[in-house]
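Missing here: one protein chain of the complex. Every other protein chain is in place.
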Amino acid sequence: MRAKIPVAVLGATGTVGQKFVRLLAEHPWFEIAALAASDQSAGRPYGEVVRWREPVPLPGRLAGMTIARSTPPLPGRIAFSALDADVAQDIEQGFARCGAFVVTNTRIHRMDPDVPLMIPEINAGHLGLIERQRAARGWPGAVLANPNCSTAGLALALAPLHTAFGVEKAFVTTLQAVSGAGYPGIPSLDILGNVIPFIGGEEEKMERETAKILGTVRDGAVEPAPIGLSVQCNRVATVDGHLETVSVGLRRRATPEEAVAAMREFRGPEIVRGLPSSPAAPVEVDLRPDRPQPRLDLERGNGMTVTVGRVRPCPLLDLRFVLLSHNTIRGAAGAAVQIGELLVAEGRVE
Amino acid sequence: MRAKIPVAVLGATGTVGQKFVRLLAEHPWFEIAALAASDQSAGRPYGEVVRWREPVPLPGRLAGMTIARSTPPLPGRIAFSALDADVAQDIEQGFARCGAFVVTNTRIHRMDPDVPLMIPEINAGHLGLIERQRAARGWPGAVLANPNCSTAGLALALAPLHTAFGVEKAFVTTLQAVSGAGYPGIPSLDILGNVIPFIGGEEEKMERETAKILGTVRDGAVEPAPIGLSVQCNRVATVDGHLETVSVGLRRRATPEEAVAAMREFRGPEIVRGLPSSPAAPVEVDLRPDRPQPRLDLERGNGMTVTVGRVRPCPLLDLRFVLLSHNTIRGAAGAAVQIGELLVAEGRVE
Amino acid sequence: MRAKIPVAVLGATGTVGQKFVRLLAEHPWFEIAALAASDQSAGRPYGEVVRWREPVPLPGRLAGMTIARSTPPLPGRIAFSALDADVAQDIEQGFARCGAFVVTNTRIHRMDPDVPLMIPEINAGHLGLIERQRAARGWPGAVLANPNCSTAGLALALAPLHTAFGVEKAFVTTLQAVSGAGYPGIPSLDILGNVIPFIGGEEEKMERETAKILGTVRDGAVEPAPIGLSVQCNRVATVDGHLETVSVGLRRRATPEEAVAAMREFRGPEIVRGLPSSPAAPVEVDLRPDRPQPRLDLERGNGMTVTVGRVRPCPLLDLRFVLLSHNTIRGAAGAAVQIGELLVAEGRVE
Partner (left out) sequence: MRAKIPVAVLGATGTVGQKFVRLLAEHPWFEIAALAASDQSAGRPYGEVVRWREPVPLPGRLAGMTIARSTPPLPGRIAFSALDADVAQDIEQGFARCGAFVVTNTRIHRMDPDVPLMIPEINAGHLGLIERQRAARGWPGAVLANPNCSTAGLALALAPLHTAFGVEKAFVTTLQAVSGAGYPGIPSLDILGNVIPFIGGEEEKMERETAKILGTVRDGAVEPAPIGLSVQCNRVATVDGHLETVSVGLRRRATPEEAVAAMREFRGPEIVRGLPSSPAAPVEVDLRPDRPQPRLDLERGNGMTVTVGRVRPCPLLDLRFVLLSHNTIRGAAGAAVQIGELLVAEGRVE
């Protein structure tokens, strides 16, 4: 049994930062060596500063850990970043410049041509982009990004269809949980008994990021998948779990049964299957007529499995279905941790 | 000032029945002459039997009215029906056979070729179908239907586009309130903090009914509008108000501004504009980026106005937008009352 | 028909400020002559600055009104204040010094010995305190306060019992709506599917304010009513409406029927009954076993009526009951407007 690999968490006091802390606290490969936050918080014990909102107790060792300033270097070859977008760029690049692998949940670097935007089951090969990134930027470290919370579920559900039949286009409508907006996030007066049919920038993010994730690396750059997407985003009064309705047009026709089979067989490459955060099935299909539901299906695969239901013909395109994805695990902290695990499995971090 | 026209309410104790009672209690043209319900309730005072859930007091006169059995004849030339689908057919046909105009919210007769499925602003001319109905069935009365709660808003938002540009197809996803399922309806354990991505039969209803409502009467029959629809229905934790996202393909291209103009100019025929239940604008467009919202926009036009927002280009078709409609008023009782008013305005009921 | 009396609204853009604007927009006696807000907002049209959240449209005249700075003098003999507590003191005193009657919803002056804390039906006579206030402070105007949102309902339900039987003590637990915390107020992540058993300072406010409101003016000062109160406050996931359970001990025993009769007969003095905002009955008792409920009973008396239910014996004290009060109307803006009306009815403002 080898020693655990020290890692740092940037932006450790926020909603996603807390999720990182929870996932890493009992991680089989990693151990938290540094918790960083804003200068006001630095120097104080994490347990005093954080407004801990996870429904499990904060481990005592971490409660007593002194918060570090968000400046490199910090202990740990990997820095998991939950920084706010408005401060993330300088801090994350600074850590990469000092040799860290920064796996970020922030949107800021996702569409940089030399930054891999990763869902390991889909595009583990995109990891190679960091060679170009390091060469171009002269960094000993690198920045890697996980996708937006509502992109992750969509990309995972489309990936097996894209591989098997080619996805030409899709109409998507999301019903997203409030945790996606962080804390304090959505005021309760805005969402109790209500729906907000708008999430700033979200539709564009999903349209762009999905094409990059499903794209192909050619000559050190990602060629986006030629998939047309039209997304409409809504906020609903759920706490966790983004549900999405999808109508999809395929390049090669497929029956619902064939689509279900493709989704169920989807596994990702061998090296990814063995990662601690990888679920047994990245996509599960539930054939009961009224599934998936956030309250019942969210915890599959410890929040890393996307649940698909209602796979049926579309009167206008090929297929329709509904998907559910855990927005703060598969769509944020869990996704980043899995990328960190891939760095270890590939021998880039030891 | 002429005397009020007596009307009956069938299924008066249920959710939609109560809404009928509330709308008719202060109606300028109608007065409630009979409240009918199941045999168990008949003979008892309405106020004792009904579990009144409207947030205004039940008028004393109606509380004291003895519930009638649901058998014709009852006082009133018009019978507004909120009957359950499983008992509606015989009862409604019985009343029509006895000379009543039955305006029904039940799904059971909606797709009958000789039953007008009406939204007066859109298809007041379909009223003529009842001549054929009466001839064919030999009834002195007639059955007329209002559409399903989620169809009403969609048809009203599409109608001005269809007239101006021709609607070829649309992808629709609904976020529907629990009142659409009646009482007791959706168990709270199923919907608190949750979404249910399935409403039995609803998608098919919307696809069929919209084409009939927007269709053309030819040779005494409705030729459905040639509009392709793909609908996905979801139940969310709102009390009232169905919100729908729409991506629409037009036969003649239109900019968002042209679409907004068409919606805003939409009024319906002169005779409909003067009906007491007709709102000043059947469709209002709100250009604020995060509207419409159920809690803020539902009461426009006393619940008879559909609010449209976020009209913008669609990456795959022509336009995208969001609509909100009051499911128990424009989508149920208010819709039926408005049809009853049209019968009066056209001189069919005096 | 006399001309309307011009009034100003301080803090006009917040939640309570908007409620003032809505109530005053169609008021029979008052008209809005000035809308004041922070310096950043001053000089811009109200309709552009305010994030209007009332479910009725903002009247065009007010949308176009230029926001004034919160410095006296402003047009209007009465200034209704919805200012934040941290800035209210200087501004409100400044307006009183300039001759305005400031009716404030802010907590800051409520317990000042020379400031009347008023619920007109209960303690219209406390208005006389302002003579002392003006003498002591040398102001031509005056400051008057309405109680905290959760105090108002409790005081109104206790007042008839106190008059008839003497209230000795009461145990109270509140279930308060999120609108009581203003906007943005309670984050949705804190309250969806949850209860927060704590509202800072609220319990102490209710205990203190109730005694003052029900107190007696003696020698120009309020002698608090000798009522022992133990209050526990909770925030629940309702939008509007504070519900409270009460166990009360009386100085003179009373049956539930006697208590109900006292509440139902309660009217307040003649001069208060005629105010536009005074409901026909300040307290209504609903004997149905499961009432009052926020969604069904909140709008009684246009939000100015407190609904009481479940009046029954207490195994430990005399009586138990449940009350419901509209926190942003009877507990905030409506309360202040009614006090303003009393100033007019008493001839202090013309």
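Labels for the chains are A, B and C, by order of writing; each one numbers its residues from 1.
The definition used in the following text is that a residue touches a chain if its C-beta (ideal position, glycine included) is under 8 Å from a C-beta of that chain, and two chains touch if they have at least 3 such contacts.
Small disclaimer: the values here were computed from a predicted structure and weren't measured.
> Which residue, B:A42, B:C98, B:M111 or B:V239, contacts the hidden chain when the whole complex is considered?
Counting the whole complex, the residue in contact with the absent chain is B:V239.
> From the listed residues A:K4, A:R53 or A:R273, report the one that touches the chain absent from this view.
A:R53
> So which of C:T66, C:T216 or C:S230 would be touching the chain we can't see?
Missing-chain contact among the listed residues: C:S230.
> Which one, C:R97, C:R295 or C:R348, makes contact with the chain that was left out?
Missing-chain contact among the listed residues: C:R295.
> Which of these, B:A34, B:M65, B:I186 or B:L243, touches the one chain of the complex that we don't see?
B:I186
> Over the whole complex, note the residues of chain C touching the chain we left out.
Output for chain C: 169, 171, 173, 175, 192-198, 200, 207, 228-230, 232, 234, 236-239, 243, 245, 247, 289-296, 309-310, 314-317, 320, 322.
> Could I get the residues of chain A that touch the absent chain, sorted low to high?
Touching the missing chain: residues 53, 55-56, 192-193, 239, 295-299.
> When the complex is taken as a whole, what residues of chain B touch the one chain not shown?
Looking at chain B, the ones touching the missing chain are residues 15, 53, 178-179, 183-193, 237-239.
Criterion: only the chains that are shown with their structure count from here on.
> Please work out the Cα centroid separation of chain A and chain C, and write it as a whole number of Å.
48
> Taking each chain's centre as the mean position of its Cα atoms, how many Å separate chain B from chain C?
That pair's centroid distance is 40 Å.
> Please tell me the distance, in whole Å, between the geometric centres of chain A and chain B computed from their C-alpha atoms.
For chain A versus chain B, the centre distance works out to 43 Å.
> Could you list the positions in chain B whose residues touch two or more of the other chains?
192-193, 239, 295-296
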